[in-house]
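The complex appears here minus one protein chain, its other protein chains still in place.
Here is chain A:
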Amino acid sequence: MADKKKKNLPPIAQKYQSFQDKREVKRPVVKNCIKAFFVGGFICFIGQLITTFYIHFFHFTEQTAGNPTVATLIFITMLLTGFGVYDRFGQFAGAGTAVPVTGFGNAVISACIEHRTEGFVLGVGGNMFKLAGSVVLFGVFSAFVVALIKTLLSNWGVI
């Protein structure tokens, strides 16, 4: 894709592009991955603590305990985002904080808080899913396609 983009540019811009590529700071991939591994693992560890709590005290099963765990984690995210701590974690950990469900919660909640000055209807209501909307859209659509295929196959007796 990058090559195609380069071809359409005038020669001076191509020169600039290669100059820029040379000067671009290399991302410390391994270091970032290690950080993401430990922070992400730690969030899932806390999730496991909450899950165990729900299984023992509220009689959820291993499969259904995921739901209250997610809700609890999003509640904790609300507090951390509101006090401005979460984005500092996010800068440190990259995908470690973005990939767990707390990242989804943070996207919604930070959009809510950010647009509050524009009013509750047009600001908060309208911009709530500004960042998280793509996750909902592609999640729902892919789930629709997968479930449709599975249902049709089982109706025809293939599986």
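Assume a residue touches a chain if its C-beta (ideal position, glycine included) is under 8 Å from a C-beta of that chain, and two chains touch if they have at least 3 such contacts; residues count from 1.
Note that contacts and distances are computed from a predicted model.
A chain of the complex is left out here; the name its UniProt entry carries, from "Sulfur-oxidizing protein SoxZ", "Stage V sporulation protein AE", "ABC-2 type transport system ATP-binding protein" or "CoA-transferase subunit beta", is "Stage V sporulation protein AE". Of the listed residues A:16, A:37 or A:92, the one in contact with the hidden chain in the full complex is A:37. Residues 27, 29, 32-33, 35-45, 47-51, 62-63, 65-71, 73-75, 77-78, 81-84, 94-96, 98-105, 108-109, 111-117, 120, 124, 128, 131-132, 134-140, 142-144, 146-152, 155 are the ones on chain A that touch the missing chain.
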